[in-house]
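Submitted below is the structure of interest, expressed as structure tokens.
All protein chains of the complex are present and in place, except for one that has been dropped.
Here is chain A:
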Amino acid sequence: MSPTSPTQPSAPPLAELYRDHNGWLLGWLRRQVGCGHAAADIAHDTFVCVLEKPRAMDGVKEPRAWLVTIARRLVFANWRRQDLERAWVAELAALPEAVAPSEEERAIVVETLFAIDRLLDGLSDKARRAFLLSQLDGLTYAEIAAELGVSVSRVRQYMTQALTRCYAAL
């Protein structure tokens, strides 16, 4: 068998997609996020997503609309990550003996918060609060019930909802 590669049957190959639309996507993203670096990162991640699911490319008639669909999801995620980071930095500043964490430690915390946020996505606000009061603050269900103004059995139901999501997420 000769090692020459067979001709690629797939419609618009990644290289072509990148060549034809990367510049345009970058421009679109820059208008969305207003920052060149973030736009470049998201454009890069968009193509990584495409690379990870080459089959999804089949039958795409409007490559730009499709790229924007993926990119927008990443823009949302990027905003959420920024929101979480900003909120955490504000919390850090308010901590009593602010042991300034390194850049790396901070990045790990922000990524972890982001992962937890996605894990709990779709839960009601009260269920999120109940779960986080238990998981992070270590409150008992009776304390959580008092905090949220609900019954202990309701707290148990919130915990079941949240833990079910954690279980399913893996």
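Here, contacts are C-beta pairs under 8 Å (C-beta built on N, C-alpha and C of every residue); 3 or more make two chains touch, one makes a residue touch a chain; residues count from 1.
The working rule: contacts and distances are computed from a predicted model.
This figure omits one chain of the complex; the name its UniProt record holds, of "FecR family protein", "Xanthine dehydrogenase family protein molybdopterin-binding subunit", "Tripartite tricarboxylate transporter TctB family protein" or "Cbb3-type cytochrome c oxidase subunit I", is "FecR family protein". Residue-wise, the contact with the chain that is not shown comes from A:Y141, picked out of A:Y18, A:F47 or A:Y141. Note that of A:C35, A:V48, A:A115 or A:A146, the residue touching the chain absent from this view is A:A115.
One chain of the complex is left out; on chain A, the residues touching it are 32, 62, 64-66, 68-69, 72-73, 75-76, 79-80, 83-84, 86-88, 90-92, 94-96, 101, 108-109, 112-113, 115-117, 119-122, 124-129, 132-143, 151, 153-154, 156-161, 163-170.
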